[in-house]
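Right after this comes chain A.
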Amino acid sequence: MIKDTIKKALQELFPVPEPVVAETPPTEAAEGEETKAKKTVKEGPRVNGVIERDYNACGYHLDAQVDPGELLAAVLILDKAGFFIESITGVDWIKEDQLEVIYDFSRYDFDLCRVVIRTRTPRTAPKVPTISKIFSGANWHERETHDFFGIKFEGHPHLIPLLLPEDADFHPLLKDFKP
Partner candidate 1 sequence: MSILTLHNNLNTYLLLAALLFGMGIYGLVTRRTLIGMLISSELILAAASINFMAFNRFTAPDPTVGQIFTLFIMAIAAAEAAIGLSITIAVYRNYKSVDTEDLVDLKG
Partner candidate 2 sequence: MNPTVALSQAPGLLTADGLAGVVFLIMLATTIIGGIIACNAERLVRAVAGLIVCFIGVAAMYYYLNSPFVAMMQMLIYVGAVCITIAFAIMLASPEENKKHGPAGPLSGPLGIVTAGLVTFGMGAMALKTDFIPMPKINMGTVENIGVELLTTYSMVFELVSIVLLISIIGALVIARQGRSK
Partner candidate 3 sequence: MSLTVLNAIIAVVIAIGFAALNAAYLVWAERRGAGRIQRRPGPNVNGPLGLLQPLADGAKLMTKQLMIPGGADKALFMVAPVLAMAPAIMSFVTIPFSDVIVAKSMDVGVLMIFAFASLGSMSILFAGWSSRNKYGVMASVRAVSQAISYEVPMLITVITIVMMTGSMNLHDLAVSQAGGFWHWNIIPSLASPLMPVSFLIFFICSLAETNRAPFDLGEAESELVAGFHTEYGSMGFGLFFMGEYANIVIGASLITILFLGGWGCPFGLFPSVFWFLLKIYLLIATFIWIRWTFPRTTIYGLLNLSWKILIPISLFNLLLTAGLLKVF
Partner candidate 4 sequence: MSAPIHIQPGETFTLNVGPQHPATHGVLRVKLEMDGEYIVHAETVLGYIHRMHELMGENRTYPQVLPNLSRLDYLGALGYTHGHVLAVERASGIEVPERAEYIRAITVEMNRIASHLFWFGAFVMDLGGFTPLMYAIQDREYILDILERVTGSRLTYCYYRFGGLYNDIDDEFIPATKAFIPRMRESLKKYDALVTGNIILQKRLKDIGPLSKELCRKYGATGPVARGSGIDFDVRKNEPYSVYPEFDFDIPVYHECDSFARYKVRMDEMEQSLRIIEQGLEKLPDGPIMPAKKPKLIKPPAGDYYQAVETARGSFGIRIVSDGGKNAYRFKLRSPTYSNMHLFDEACEGMLIMDALALMGSLDLVIPEIDR
(Lines give C-alpha, C1' and ligand atoms only; values in the text may rest on other atoms or scores of the structure.)
Protein backbone atom coordinates (compact mmCIF):
# COMPACT_ATOMS: atom_id res chain seq x y z
CA MET A 1 0.00 0.00 0.00
CA ILE A 2 1.31 3.34 -1.02
CA LYS A 3 -0.33 4.88 2.01
CA ASP A 4 1.93 3.11 4.43
CA THR A 5 5.13 3.78 2.53
CA ILE A 6 4.31 7.45 2.25
CA LYS A 7 3.40 7.59 5.90
CA LYS A 8 6.66 6.02 6.85
CA ALA A 9 8.61 8.32 4.62
CA LEU A 10 6.87 11.36 5.98
CA GLN A 11 7.39 10.24 9.54
CA GLU A 12 11.07 9.96 8.88
CA LEU A 13 11.07 13.69 8.31
CA PHE A 14 10.62 14.17 11.99
CA PRO A 15 13.67 12.77 13.73
CA VAL A 16 12.21 13.07 17.18
CA PRO A 17 8.89 11.25 17.19
CA GLU A 18 6.24 13.73 18.08
CA PRO A 19 4.22 12.78 21.13
CA VAL A 20 0.95 13.39 19.33
CA VAL A 21 1.84 10.94 16.63
CA ALA A 22 2.86 8.39 19.14
CA GLU A 23 -0.35 8.80 21.04
CA THR A 24 -2.53 8.31 18.02
CA PRO A 25 -1.84 4.97 16.48
CA PRO A 26 -3.06 4.68 12.91
CA THR A 27 -5.61 2.07 13.86
CA GLU A 28 -7.53 4.48 16.03
CA ALA A 29 -11.17 4.80 15.17
CA ALA A 30 -12.47 7.63 13.08
CA GLU A 31 -14.38 9.12 15.92
CA GLY A 32 -11.28 9.48 17.98
CA GLU A 33 -9.65 11.27 15.09
CA GLU A 34 -12.56 13.59 14.86
CA THR A 35 -12.58 14.53 18.46
CA LYS A 36 -8.87 14.96 18.41
CA ALA A 37 -9.10 17.21 15.41
CA LYS A 38 -11.73 19.24 17.15
CA LYS A 39 -9.61 19.47 20.20
CA THR A 40 -6.59 20.66 18.36
CA VAL A 41 -8.62 23.37 16.75
CA LYS A 42 -9.90 24.48 20.06
CA GLU A 43 -6.76 24.11 22.03
CA GLY A 44 -4.44 25.79 19.64
CA PRO A 45 -2.18 25.00 16.79
CA ARG A 46 -1.64 21.37 16.03
CA VAL A 47 1.75 19.90 16.56
CA ASN A 48 3.71 18.75 13.55
CA GLY A 49 3.28 15.15 12.60
CA VAL A 50 1.49 12.68 10.40
CA ILE A 51 -2.02 11.55 11.16
CA GLU A 52 -3.86 8.86 9.30
CA ARG A 53 -7.43 9.96 8.72
CA ASP A 54 -10.57 8.05 8.04
CA TYR A 55 -11.20 8.48 4.35
CA ASN A 56 -14.96 8.23 4.57
CA ALA A 57 -15.21 10.98 7.12
CA CYS A 58 -12.66 13.45 5.81
CA GLY A 59 -12.03 12.59 2.21
CA TYR A 60 -8.30 12.08 2.52
CA HIS A 61 -5.98 9.49 3.96
CA LEU A 62 -2.88 11.12 5.30
CA ASP A 63 -2.68 14.45 7.02
CA ALA A 64 0.80 15.69 7.66
CA GLN A 65 1.78 18.92 9.27
CA VAL A 66 5.30 20.09 8.75
CA ASP A 67 7.38 23.15 9.37
CA PRO A 68 7.87 25.43 6.38
CA GLY A 69 11.49 24.33 6.42
CA GLU A 70 10.57 20.68 6.00
CA LEU A 71 7.99 21.36 3.34
CA LEU A 72 10.22 20.83 0.36
CA ALA A 73 11.46 17.52 1.69
CA ALA A 74 7.92 16.32 2.27
CA VAL A 75 6.80 17.40 -1.19
CA LEU A 76 9.82 15.73 -2.76
CA ILE A 77 8.78 12.45 -1.18
CA LEU A 78 5.38 12.76 -2.81
CA ASP A 79 6.87 13.78 -6.13
CA LYS A 80 9.12 10.72 -6.12
CA ALA A 81 6.15 8.52 -5.30
CA GLY A 82 4.31 9.78 -8.39
CA PHE A 83 1.68 11.96 -6.80
CA PHE A 84 0.09 14.82 -8.67
CA ILE A 85 -0.77 18.16 -7.20
CA GLU A 86 -4.43 18.87 -6.69
CA SER A 87 -4.39 22.28 -5.15
CA ILE A 88 -2.78 24.63 -2.72
CA THR A 89 -4.76 26.82 -0.45
CA GLY A 90 -4.57 28.69 2.77
CA VAL A 91 -6.57 29.01 5.92
CA ASP A 92 -6.47 32.03 8.15
CA TRP A 93 -6.41 30.94 11.80
CA ILE A 94 -6.79 34.42 13.13
CA LYS A 95 -7.26 33.37 16.74
CA GLU A 96 -3.93 31.59 16.75
CA ASP A 97 -2.39 34.37 14.71
CA GLN A 98 -1.24 31.91 12.14
CA LEU A 99 -1.77 31.22 8.49
CA GLU A 100 -1.97 27.66 7.33
CA VAL A 101 -1.05 26.55 3.85
CA ILE A 102 -2.63 23.31 2.71
CA TYR A 103 -1.23 21.22 -0.13
CA ASP A 104 -3.41 18.52 -1.60
CA PHE A 105 -1.87 15.60 -3.43
CA SER A 106 -3.46 12.64 -5.06
CA ARG A 107 -2.57 9.75 -7.30
CA TYR A 108 -3.50 8.81 -10.81
CA ASP A 109 -3.54 5.07 -10.22
CA PHE A 110 -6.01 2.92 -8.37
CA ASP A 111 -3.88 2.80 -5.23
CA LEU A 112 -6.06 5.41 -3.65
CA CYS A 113 -4.20 7.80 -1.39
CA ARG A 114 -4.91 11.44 -0.85
CA VAL A 115 -2.26 13.26 1.13
CA VAL A 116 -2.70 16.63 2.72
CA ILE A 117 0.35 18.52 3.81
CA ARG A 118 -0.09 21.51 6.04
CA THR A 119 2.35 24.07 7.15
CA ARG A 120 1.86 27.04 9.38
CA THR A 121 3.45 30.41 9.27
CA PRO A 122 2.98 33.47 11.48
CA ARG A 123 0.37 35.92 10.32
CA THR A 124 2.57 38.95 10.57
CA ALA A 125 5.24 37.81 8.15
CA PRO A 126 3.86 34.79 6.31
CA LYS A 127 6.61 33.06 4.41
CA VAL A 128 6.66 29.61 2.87
CA PRO A 129 9.15 28.19 0.38
CA THR A 130 7.76 27.66 -3.07
CA ILE A 131 7.26 24.16 -4.40
CA SER A 132 6.84 25.35 -7.98
CA LYS A 133 10.36 24.11 -8.66
CA ILE A 134 9.14 20.59 -7.93
CA PHE A 135 5.59 20.77 -9.21
CA SER A 136 5.35 23.33 -12.00
CA GLY A 137 1.61 23.31 -11.54
CA ALA A 138 2.01 24.84 -8.10
CA ASN A 139 2.84 28.12 -9.78
CA TRP A 140 -0.71 29.37 -10.19
CA HIS A 141 -1.94 27.82 -6.97
CA GLU A 142 0.74 29.66 -5.05
CA ARG A 143 0.00 32.89 -6.84
CA GLU A 144 -3.66 32.46 -5.99
CA THR A 145 -2.84 31.80 -2.35
CA HIS A 146 -0.63 34.86 -2.36
CA ASP A 147 -3.54 36.85 -3.78
CA PHE A 148 -6.00 35.73 -1.17
CA PHE A 149 -3.83 35.50 1.92
CA GLY A 150 -0.73 37.49 1.25
CA ILE A 151 1.53 34.55 1.90
CA LYS A 152 4.97 35.06 0.40
CA PHE A 153 6.21 32.02 -1.47
CA GLU A 154 9.93 32.43 -1.34
CA GLY A 155 11.66 31.68 -4.59
CA HIS A 156 8.50 31.87 -6.66
CA PRO A 157 9.39 33.05 -10.15
CA HIS A 158 6.43 35.30 -10.83
CA LEU A 159 4.55 36.20 -7.70
CA ILE A 160 2.13 38.80 -9.05
CA PRO A 161 -1.64 38.86 -8.62
CA LEU A 162 -3.32 36.19 -10.70
CA LEU A 163 -7.02 36.36 -10.05
CA LEU A 164 -7.14 39.76 -8.39
CA PRO A 165 -6.45 42.93 -10.32
CA GLU A 166 -2.83 43.67 -11.10
CA ASP A 167 -2.67 46.50 -8.58
CA ALA A 168 -4.50 44.71 -5.77
CA ASP A 169 -2.96 45.30 -2.36
CA PHE A 170 -5.62 43.55 -0.31
CA HIS A 171 -6.06 39.90 0.62
CA PRO A 172 -9.75 39.10 0.67
CA LEU A 173 -9.69 35.76 2.42
CA LEU A 174 -7.98 37.06 5.53
CA LYS A 175 -10.52 37.06 8.28
CA ASP A 176 -9.87 40.70 9.10
CA PHE A 177 -10.45 41.80 5.52
CA LYS A 178 -13.01 44.57 5.18
CA PRO A 179 -14.10 45.19 1.65
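Candidate selection criterion: all candidates are chains of the complex that A comes from, given by their letters.
Observations, loosely collected:
Definition applied: a residue touches a chain if its C-beta (ideal position, glycine included) is under 8 Å from a C-beta of that chain, and two chains touch if they have at least 3 such contacts; residues count from 1.
Please read all numbers here as calculations on a predicted model, not as lab measurements.
Applying the touch definition to chain A and the options 1, 2, 3 or 4 in this complex singles out candidate 4. Taken in their complex, chain A has these residues touching candidate 4: 34, 37-38, 41-42, 56-60, 63, 82-87, 89, 91-92, 102, 104, 106-110, 112, 114, 116, 135-137, 139-140, 148, 161-165, 172-173.
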